[in-house]
Each structure stands twice: as C-alpha cells, then as structure tokens.
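Heads up, one of the protein chains got dropped from this complex, but the rest are sitting where they should.
Presenting subunit A:
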Amino acid sequence: MNFDPRYSTRNFTAVGTRPIRPDGIDKVTGRARYGADFNMAGQLVGRILRSPHAHAKIKKIDTSKAEKLPGVKAVITAADLPDHTNGDAAMYDILDNCMARKKALYDGHAVAAVAAIDARTARQALKLIEVDYEVLAHVTDVDEAMKHGAPLINDAVFTEGLEEKPVKPSNVTKRSQFGHGDVHAGFGHADFVVERSFRTEQTHQGYIEPHACVASANADGTADLWVCTQGHFVYRQHCAQLLGMDASKLRVTSSEIGGGFGGKTHVWAEPVALALSRKAGRPVKLVMTRDEVFRASGPTSATSIDVRIGARKDGTITAAEATLRYSCGPYAGSWAEVGAMTSFACYRLENVKTVGYEVLVNRPKTAAYRAPSAPMAAFAVESAIDELAKMVGMDPVDFRIKNAAQEGTRSSYGPVYGPIGIGPTLEAVKNHPHMKAPLGKNQGRGMACGFWFNFGGQTCTDLNIGMDGSVSLAVGTIDVGGSRASLSLIAAEELGIAYEHVKAVVADTSSLGYNDMTDGSRGTFSTSMATISAARNAIRTLRERAAQMWDISVDDVAWEHGHAVARGEKHGNLGKLSLKEIAAASGTTGGPIAGHSELVADGAGVSFATHICDIEVDPETGATRVLRYTVVQDAGKAVHPTYVEGQYQGGAAQGIGWALNEEYIYGKDGRLQNAGFLDYRIPVCSDLPMIDTQILEIPNPNHPYGVRGVGETSIVPPLAAIANALSNAAGVRMTHIPMSPPRVLAALEAAREG
C-alpha cells in the first residue's frame, strides 16, 4: 500500500490524538492476565533441571528416583522430545536448546524436567535426578573462541562465507561482507584516519515478567498453550513442529506480555511444558525463575569490533571499514551480519566495507534485543566518527550532517534510500536548545546517531461491525506497548467513527490467519496497514448495503466521515446513512458486516534517530550520571504520540543501562556470576533524568498514512552518545561497554598518569 499524499494535507481526526488505551484499566487494577496469572483445573507445576557446567558431555541421566517420589507425575529428558525436524538445522538447534541432547552447551542448559503436584515436590524431584557429566573445556569470550586451539563447541561447524572451503572445524560459523567502492583507494585520499578497537559485553533484555506458560495436551492429539510471547503464531509453528503435531491442532493464546524487547521471540520452555503435559496427561504450568531467565533465555551478543574511518580536511569521509565479531551462544546466528549491515547506514559513503564473524561460545543462545546487533556497531562507529570530527576540527553535528545519507544514497548495506530522517534529525539536534545549555565542572555533552531497518511481514486482521455499530478489531500481532490503542485509532480514522466505538483484541491462533511476530518494530506499522485494508473492505460492504437500502447503484454511494452519502443530482433527496444505521439494518440486507485483510506489509520505512546526552563523571569513583537526555527520531506518522514518546524514552533508558552498568559476568568456571537483578543492575528511577523527546514525521512512502516503525531505533545511539559525552567531560575515550565505574576510573587514572 502506497502513501496517499492526500493524507499529508488531511486533518486526521483520530490518528495523532492521545486517548487512554483499551487495556489500561485492567492493567492499573491488577486484573490483566499475564503468563503466570492463568490456571487450569488439575494443573501440575513444571520445573527444569539445568546444567551447572558450561560445556559437558551428558553420559547418562537416571530419573528413576525422581519418578518414584510421591506427587511426581512426569519426568522427561531429551528422549521424550524425539527429533521431528527433518534436517532443518535451525529447528534442530531450537530443539537442542530446549533440552540438551548429547552435550550441555552452557551454564543453565536444560537437561531434564519434571511435572509434580506442587512446586515443593517438583523442586525435590529435580534433586533426585542423577546426571553423569563428562566436563569439557569451555570458552565464553568472543575473541578467545576465535583463536586457534580454542575449545570446539561443535566439531561439525565449518566456517561459511570464506573464499576457500575450510578443512578444519571452527567456532566461527559464518563470515559475511557488505559494502561498495574501494576502501583501500579511499583511505589513500584521507588526510585523517581514526582506527580503534571496541568491545561490548553481553546484556539481557531484562523484561520484568519471566517466561511463563500453561500447556494442556489432550489424549486426542490436540493441545492448548497459554503463554507470554511476542509471536503466538510462531510459537504454535515451532511447538507443533518440535512435538510432531499439526499446527492447527495446537491453539496458542497469548497472555498479556510483561515485556519482551526481542527476548520472547523464541521457544524455550513451551515445548518442554507440552511434552510434560503429554506424558502426565494433565495441564502443566511452567514459570521460569529470574535466575533461569538470565542463565537460560536469550541475551544479546557480546562483541569485539574494529573500526577505521578516513576523512579529507574538508570533512568528507573518504573510506570506512569495520570488522565485527558477535557471540551467538552455542548455535549459529546472523548477529554479526546484521551488525555489519547497520554499521555505516547513517552515512553517504563512496568506499565502505564491513565484515562480520558469527562466533560460537558457551553462553546461552543469543536472541534479538531491540534493534538487535545495531547498538554495538553504532557504539564503535559513532565513537570513531566523533573522534574523526575532532581531528578534522569540525563540530560533531556538522561533520555528521556533511556526511549524512540522503534520499537516493546507496546505503552501506546495499539498497538505495527513499525519503529518510537522518538529515532532519541532525538538523533538529543542531537547533535544539539542549545543545546550547551550559555545562558545569566534570560535565560533558555527547551526541550520536542510530539506524534500524524496520520490518513489515505477514499480517492478518479481522474487523467486525456489530449490529449496534460498534467495531471489534481482531489482530494477530502481540501488543507490547499500546498497539491496541494505536490500531483502534487507525480503524476509527478509516471508518470515520469515534475511537471509543472500536475495541481491539489480540486473537488466538485458531481465530485468525498466520501473523509474524511483533518484532522489527512491525506491530503498529504492519497491522495498521492490514487494519486500513480491512476497514476499506468493510466500507465497500457498508456502501453496498446503503445502496441496497436506498435501492440505487453502489457506484453512486460514497463513504464520508462515518456515513454513506448518495452522489449525483438524481439522489438529491437522500440523506446520509450512518455506520450505525447501516449496521442496525444488516440482518435484512445480507447479514453481518465485516472486513478482512491478509497481506505482507512490504516497505517498512527505515528509521533514524539522533540523541543528545549530558553526563557528569565523578573523578573520585568513576561513576557516571546522566543529567539530561534528548531523543530526536523520525516516526513517519505518530499514530498515538504518547506511546511513540514512550518507545523513545524506554529505548533510551535501556541504552543508558547498557552503556553504564549492565553486563553478563562469567567466572573462569564458565558459570554466570550475576544472574539476578541485584547484581545485573538495570536503571532504576533515581538513576535517570526526564527523557525529552522530539518526534519528526517524514512520511514512509509505503504506508497509506506514512507510518514507520518506532520501537527499536531509540536503543541504538545511547552507548556512543554517552561515550562521546564522557570523552568531552573527562578527556578519556572509552572503548569498552559498559562504562562502569571501575573501567572509567582506570581510564581516568591512566590519563592522569599520562
């Protein structure tokens, strides 16, 4: 669906307003039901036994004692999850991650599970399971894992993407490369070159709701699954395939979701809960503890990145190059590839080359985390860009404006851009009062840019008009942060009725066609396209019914502001018919009125943001405090501006936590040492200032209202914005994230010692 330019001059009546969300009241009264808030009759409690070893061969598992414990109804191991993946390597990895088959590949890898009548019995049963491990050498560091002689995690892995097929197995699963031009020649034309190496540590999405589900497998081969997920249709597909059942026989109902940020896009416990339920013949509730969430869900990659950028005296970048190594956990991924694609996406470059390496380590399987892979690449590139601007002697904003990508620029990862927001966000930052505010002692200001692709994907939506004229909107994308409000606004806008008369719900997998997950910032973008399409289909029917009621041709009936209007002089005597009047008559004019839509939402417009940040560093402790923060981002069209602001603020806060505090800390034994919110410290209220936002609206040409995804880009710039602010405050260039007090203090002391 293309952008309709009439909309840019049109006065939106619903879109752009800020009503209260339809699911709000349940959420402030405690009535909203999340993953762990649902129960079934006869339900058992499931618990998972996890490997204490980073890398170990599983020689034998003896479950006999656990099975004999009174109250235990089922014990399962990998033997109860036979391989139905038929050579699908990615699905086999998911199966192996749900329950280790031959080797435990990380601290926390599931090896067995029980279902018992209560939690205490289940915990006791886990202690009675005897696992005979042969502990193997492990590697958890991304650079160490690439070295010759590093412990091999999977000896069947030979690096893909090399010119010559390797003869030896490796922990590097794939090499990927992007770019154009001739970087060697480009660096030859540079007057200044910055070359730096960076590291970022592994972080977790840190959603407050642990993974939770209730699985009920029936004797007739059908099953129900209640689960917190970002994609119930994808969970259905994966669970059905792993359990060897027809997808249509598994109904998945999504609960309210207590945060996901990419972390609830993969199945971990759900196939285990279904297998337990199948074996026990009763429903099984399985809720992860916080410790399990940290050890055994899907954090983001740890990275090691080298960047080299050259520029002429006039500030033109002549060449840019990056080598990116991303940890994947013990299974293949495409994380470095995505990082390599995003690295230089903000800039107009004649010569650019990025190379990514996917690296296996004995850590949990990497999952998506909000604009996955982009923040680390942006940390490295935007830090180097700032340094280069200083060498050239230009203001960092002006330097970026001079080199910013524009409409028609061939991006560093291939495609040619349409209308984009990088230039406008930079201009807005240049003119923002924040840039002129005074700074005190030990304070500094930094800025940085960020890019995210955005995604569209498969989408299916139903719009049903009740006989009272109110509208039920059934969508298949999970609402992670207010999309039921924005989609209700879209339906109200298109139909020309009040927001209050639309109620959006997330339908279960048996009630609607397939939908991709809520990922890639697609929820509002793609489902609003499907909602507009469904509403237009409903309007066609409404016009037909009005034509029937008036006994005129449908071609003479238009739809305006929620009413059918007869067109043409011969119908001059006919008044308007409201949606409500047409709906009330529907029983005698052909039955229920509905609009349906199924589409692939192509054309998610790319997204850019520029952030400004003021910090103060304590020279005694190395602690860094964020004093002021401003986010400027292109939304295409902000459907519900308050929730757009919320996405900007939330992403910035996560980025601030990543920049300053958060990291997975592994001991020499390969065990995670900080699997809890006390030691893995995410920002609390007193750590942060207000986060100012400025929404720009550069219409996405592929959406009828110009909407772009807004959810992810805001986490991309903070790492570099804070590093640049620290550099300006204290004269130290931080190259290792998080910039925790000990690291900053060490840098300050090194600088003092000169």
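The rule is short, and it goes like this: contacts are C-beta pairs under 8 Å (C-beta built on N, C-alpha and C of every residue); 3 or more make two chains touch, one makes a residue touch a chain; residues count from 1.
To be clear about the criterion, contacts and distances are computed from a predicted model.
Participant: Select, from "(2Fe-2S)-binding protein", "Copper chaperone PCu(A)C", "Beta-ketoacyl synthase chain length factor" or "Response regulator receiver domain-containing protein", the UniProt-recorded name of the complex's unshown chain.
Facilitator: Looking only at the record, the undisplayed chain corresponds to "(2Fe-2S)-binding protein".
Participant: Of A:643, A:664 or A:705, which residue touches the hidden chain?
Facilitator: If we include the chain that is not displayed, A:643 is the one touching it.
Participant: Write down which of A:156, A:219 or A:678 is the residue touching the left-out chain.
Facilitator: Per the contact definition at the top, the residue touching the missing chain is A:678.
Participant: In the complete assembly, which of A:74, A:653 or A:672 touches the absent chain?
Facilitator: Considering all chains, including the one not shown, the answer is A:653.
Participant: On subunit A, what residues meet the omitted chain?
Facilitator: Missing-chain contacts on subunit A: residues 18, 20-21, 23-25, 27-34, 36-37, 120, 205-210, 256-261, 287, 289-290, 480-482, 642-643, 645-646, 649-650, 652-654, 676-678, 682-688, 690-691.
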